[in-house]
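Below is one structure; the comments refer to it alone.
Only one protein chain is missing; all other protein chains are in place.
Residue numbering begins at 1 within each chain, and the chains themselves are lettered A and B in the order written.
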Amino acid sequence: MIKNSVAGTLESNDVMIEIMAHDQGRLIELDSPVKDMFENDILKVINDVLDEFKIDDIRVVIKDQGALDYALAARLRTALKRGML
Amino acid sequence: MNKYAGIKDYVFHDYHFNNQKGHDLSKKQILLSELEKKITFKDGMVFSFHHHMRNGDGVANIIFDIIKKLDLKDITIVASSIFPIHLPMVELIKNKNITKIYSAYISGPVAECISAGYLKDGVHMHSHGSRARILLEKEIIIDVAFVASPCVDQKSHINGSQGKSSCGVLGYAIADALVAKQVVAITDNIVDRVDDIEIDGHNVDYVIEIDQIGDPKGIVSGTTQITRDPLGLLIADYAAKVIEGSGLLKDGFSFQTGAGGISLAVADELMKIMQEKDIKGSFASGGITGYLVKMLEAGLFERLEDVQCFDLEAVNSIVRNENHHKMSASIYANPYDAHNIVKDLDVVILGATEIDLNYNVNVTTGSNGVIMGGSGGHSDTAAGAKLAIIVSKLVSSRISVVKDQVTTITTPGDSIDVLVTEYGVAINPKHQDLINKLKKETNLKLRTMAELYDIAISLTNKPQKIKLSDEKVGIIEYRDGTLLDYLYKVTK
Partner (left out) sequence: MALPFIRSALFIPANNPGMVQTAHLLGSDAIIFDLEDAISLNQKDSARELLKAGFEFFQKDEVIRIVRINPMDSPYFNDDIAMVKSFNIDYIMLAKASISSVKALAEALSDTNIKIIALIESANGVLNLKDILSASPLVEGMLFGAEDFALDMQIERTKQSDEILMARQQIALTCKALNKFCFDTPFTDTEDFEMLNVDIKKAKAFGFTGKACINPRQVKYVNAVFTPTIKEIEYAQEVIFAAKKAQEEGLGVFSLNGKMVDAPIINRSQLVLENALKAGVINE
């Protein structure tokens, strides 16, 4: 069971990640100034963390400001821990 | 070290003649509405304008009104730079009224429009020095030069540093005024006699007075503040140490720096060192900011050589300080001009959007290939200076400044000497002496460009290559006219 939760900020080098319940697979919405260059890397990090938490159905809304992989993973983990009941 | 053939002394554009008679204003002054009757505007003409009004320009849009009203076709625009305020060009480009553009710098909607492929015959990008060469060598003939003129007098002489729309100096308008078939001066300030003549009245064909040629707030908006970002300050500190370690920082030192936050911080560091060690420099040049004025007034330089005033302090200084000199783009950076101030530069501080493993620098496009700038004086000063130093963060918001290959070459790698980043300093391998000296005498973290690249990749991962289309939308020429690179169409 996932409840709506947020983690992270909109500062440079950070990312704000919001998670919501969604019952048809993983819906990942990515907004990033470096989408052209790193979309695949960002999605991989998100999916790896979701695998870690064994989540198959969720909506993840990502507002990226150029966060590195470690920050993306950390922010998602925080949102998940806050949102999982 | 002028490797360019045909060095000329363009004496006829020496600023400081004051006995020229000019021509009576009464014979030249017309109303704006009369211009179309006086000049036979035709398809295929070439019009030029300067960018000293920056994003407060109120004159260039007059040109666009004329083109639109008369539905002129196949017009070429030769503009020293193009800013967001020149938005009306977009419609004219799309409708093929304007089909070709020459410029040293383009940002905003016009840049995006060109990158999207709308400009029929493409854009020809060049440096500030190249523009002077192109015009003075008559590689292109200007039919009508529109010169925004802060002050015009009764003999039609033009001066850039008087009046409510003063911009300080008209460095980028001089060549236009000398070679254009017709010169139209547009002013908001007519006086009896200008304090100094920048463009002699005999070059002027028509003078038009309007309410306001520009918005003063937009005119003097070129400078930023010294950066407060600790990483920017760190980079400035490293850059100052490189300069000190190079041995160039002694009496007679000459220097140029940009108007950005880190560049100003470097100037600040140098000022402290020069004051401490009682060093008297010879000149600082380029686009002049209040910061360099401060250094002049503190006695750290004998003179300033100014091609463009970035802020109000520079504008005020140029009026009251006889050691603050005006210079034309040709005197500044034309490789065929005997003066070519940049050849006498010891150090220049520059920025970069991208720099690659061969030290090639891109300041023209973003990594997606869209035009967002241009050389301006970049390739000129890099070629002329003994030490051309790029200051930039290595990685910021996941974007690395070091790439394996730049998207577009603005300045070739053999004229770039040093890259200073927060992760250390890369010195062009051709300067083994400098590398050894800095290794011995400083604590600077010296790295190869490849090492910096590896550090960046270890942080961000390797970026996906953005594939550019094959369709060309323009060229980039080097200072001597040779082809440096192409610009390609970018579709969303």
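Quick notes
The definition used in the following text is that a residue touches a chain if its C-beta (ideal position, glycine included) is under 8 Å from a C-beta of that chain, and two chains touch if they have at least 3 such contacts.
Since the model is a prediction, treat every value here as computed from it, not as a measurement.
Although it is left out of the displayed model, the omitted chain contacts the following shown chains in the full complex: A, B.
The chain not shown here is touched by just one of B:231, B:279, B:338 or B:457, and that residue is B:231.
The missing chain, though absent from the display, is touched by one residue of B:423, B:453 or B:478; that residue is B:423. On the side of subunit B, the interface with the absent chain consists of residues 230-231, 233-234, 422-423, 443, 459, using the contact rule stated above.
Remark: the residues of subunit A touching the chain excluded from display are 7-8, 11-14, 67-71, 73-75, 77-78, 81-82.
Rule of thumb we're sticking to: only the chains that are shown with their structure count from here on.
We define each chain's centre as the mean of its Cα atoms; on that basis subunit A and subunit B are separated by 43 Å.
Looking at the complex, you find that subunit B touches subunit A at residues 367-368, 396-399, 459-461, 463-464, 466. Those residues of subunit A that touch subunit B in the complex are listed here as 12-13, 33-34, 36-41, 65-69.
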